[in-house]
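For this view, one protein chain was removed and the others were kept in their places.
Moving on, here comes chain A:
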Amino acid sequence: MGKSSKKNKVILAPPLPPDVDDEDILVSDEDVDFVEENREHVHLITGLNRKALDKVVTRVPDHDEDKVELLYEERERKRRAALALKPKDDDDLEVDPVDALPVKTLQGELLYRTAKRARSEDKAKGAESRSDDKDADAKQSSQKECKGRSNKKEDSKLQNVQRPLEVPKEKLHSVVLEEVKEELSADELFEKKKAQLAELGMAMLEDPESNIRSLNDLLIICNDTDQRVVKLAIMSLLAVFRDIIPSYRIRQLTEKELAVEVSKEVKKTRYYEYTLIRSYKAYLQKLISLEKQPYFYLVAVRCLCSLLDAAPHFNHRESLLASVVKNLSSSNDVARKLCSEAIRSLFRNEGKHRGEATVEAVRLVSASVKLNDCQLHPDVVEVCLSLKFDEDLGKDESKEEKLKPKKNKRYQNRDVTKPSEKKKIKKELLSKARQEVHADLRAVSFTLDPKEKKMIQRETLAALFETYFRILKHSMNTSNSRYKATSVFPGGSHPLLAPCLEGLGKFSHLIDLDFMSELIACLKKLSGYTDHQGEIPPDNTLSVSERLQCCIVAFKVWRSNLEALNVDLQDFFVQFYNLILEYRPDRDHGEVLADALKTLLWEGKQQDMLRAAAFIKRLATFALSFGSTEAIAALITLRHLLQKNTKCRNMLENDAGGGSLSSLVAKYDPEAKDPYLSGALATVLWELSLLQKHHDETVSGMASNILSMANLNATQNPVQLSSSNPLEAYKDLSMGRELSKPTHKVSQTLKCKRKRRSKEFVALSTDVLEKADCTVGEDELREKLQSHFAVLRGISENERLRTELNHALSSINMYKEYKKQKKFLCKIQLLHP
């Protein structure tokens, strides 16, 4: 439409904006500066013949204002596209009246631009001031024409979506829009915008190369006043970006490159890329700003996550990542889930971004933990569990480069990063920059050389453990003030501890040996162990699950480092021995307990006999008081211990006094705090005889199995019922698993063993049955029956009277009719005498 009108030279001008008082127009400082700077051009503007322009502008009033508005936008777009494609404009001074929107001068006067002025400015090459710099063509031309221009700041300023000069224009725009709104209902407008969005989006997807400018239009729609429109706009932009973002990172052009004359094709591509990046950045900024508004929060987060998932390699990843990591601790469950999923996929698909994003993300997590003093949602740290480390690389690293000591130092004084380290990174970066060509090549193939990979992994590990240790330290320092700290996050005052311990357990093989003893000491303290036996530390603040986890982690760390450590883990056994009693089925996680059983007792190679006996006794007692899932885990461990410590099998038999082994402590004390002093060897495992009666067949079977050990030689072992470890057994029997099993149809019919006499009562007690025979007294019965009769009679009497009354009434009414009839008869008689 716009095109045809152009051809026919029937140019429609937009209506003149209403006159605005000078005071109403805000003159920003930048505006002032700008005009001040370019004083010589002012005359061009001031000298314009307003009347002549008015004439043109108001010439065709027979179009709807809004149509003209649209027309304006469309035409402007086309014109600009044409400009972009044809850098060398013909000198024909075609004044497109739609360009005639006003521009404000320094004096606040409203002026109307003409193409003429724009052209003249275009011609003034080298001039730094370009007032007509609405969008990309400006940049494009500056790229091709302004070779000598080094004013990058100006450049970036130009890139802003909202440039100073646009402010008044926008303002007028909005005035016009308001008028439009008076005529168009909001819904119509919404529909229209929706259609427009769809159109633009489709165009973008069809041919991004030539429609790249539409991005800008979409971005403009993002500033719409209608929130629904904004939502739609950012969603469609997301779709567009996901689709058109290339699989490489777009690099800033160097001056040199800019200087070189390039072919049309290249120019076009450059323009395309440039616009893409600029819009992408603007879009991200928009998202980040929208994220602060509750209405847009979820949409914005979803877009951010989706973008991160789709384009972790692309430019502006940093802001994207920062925003997503920040939202990991959001109070909104949905947003948090989205973010953690996005980060996890980032960790999983390192191929997409060559691991760089991983490092950045882990660092961001670390920084965020530090910043918030460990008061964050557990999800923040939990995502790190999805990290993957190539173990071979780690080993090579420690052997070849011996970088570990350095790293350890870094751990120990985490707050001070060594300058040498920094330098090293810088150097690395520098060399990377030098080999840009190679990098580009690699970027295409997405392969990393092992050295680089190692580097990234090391960085990630460093950041990860820094986080973990910070959390541990924090838990220790503040453990005394648990009741003071009120936390909004689950997991008490140490929300991050649980995932942190889990992570430590998982990555325990990557922890450095030198650091081990400190870590173990730390864990010991956290597990609640005190040297003073016999008293419950009053300020022990961690939950049982957390303390159990501390024990597990300590053992895992110890074990995964070849058990070569000279670390005494006895205290952990003592602690565990007492923790078993603290376990509560609903409050604590049974799986943690089962895991602890597995890690501490089941997997251990050699057990001290006294200790083993103490644990055997305690586990047997434990199985009596807790549900079948916990019981089976305990029994499996117990059996395992009995198998390994054949001497403990004496406990299965009731020898007088337990023999020579019990000489140490003669009598068993079930409440002893120290397994070594409990005297468990002196007892008999009577529990098993009761456990044989357990309602759960698995448990009773296991109990019988264990009891059968008593008859066997020390070298013999009973038939294995199952080879699963405590944790597996626990999970197998857990209620959730149980309930998901298919139901077996109970089709059996029940049979009674003996015929019951039908008169026999089985459930009702006799004193209840005795009551049955108490009868009502005769007088009472008489009275009640009589009153019943009276009521019945009353009712029927009432009914009878009612019909009688009705009858009488209707009879009286009939009299009238009778009279009428009589009159009628009389008349007839009169007529026919």
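FYI, a residue touches a chain if its C-beta (ideal position, glycine included) is under 8 Å from a C-beta of that chain, and two chains touch if they have at least 3 such contacts; residues count from 1.
Please note the rule applied: contacts and distances are computed from a predicted model.
The subunit not displayed here is recorded in UniProt as "Nucleolar complex protein 2-like protein", chosen from "AP complex subunit sigma", "AP-2 complex subunit alpha", "Small ribosomal subunit protein uS9m" or "Nucleolar complex protein 2-like protein". Touch with the chain omitted from the figure is made, among A:Ser174, A:Thr269, A:Asn372 or A:Ser787, by A:Ser787.
Per the touch definition above, the residue from A:Asn349, A:Asn477 or A:Ser796 contacting the chain not shown is A:Ser796. For the chain missing from the display, the contacting residue among A:Met204, A:Leu338, A:Ala594 or A:Leu691 is A:Leu691, taking the whole complex into account.
Chain A residues in contact with the hidden partner, per the touch definition given at the top, are 581, 584-587, 620-628, 630-631, 652-654, 656, 670-671, 684-695, 707-708, 710-711, 735-736, 738-740, 743, 746-754, 756, 758, 761-765, 768-769, 771-776, 778, 780-782, 784-802, 804-805, 808-809, 811-812, 814-815, 818, 821-822.
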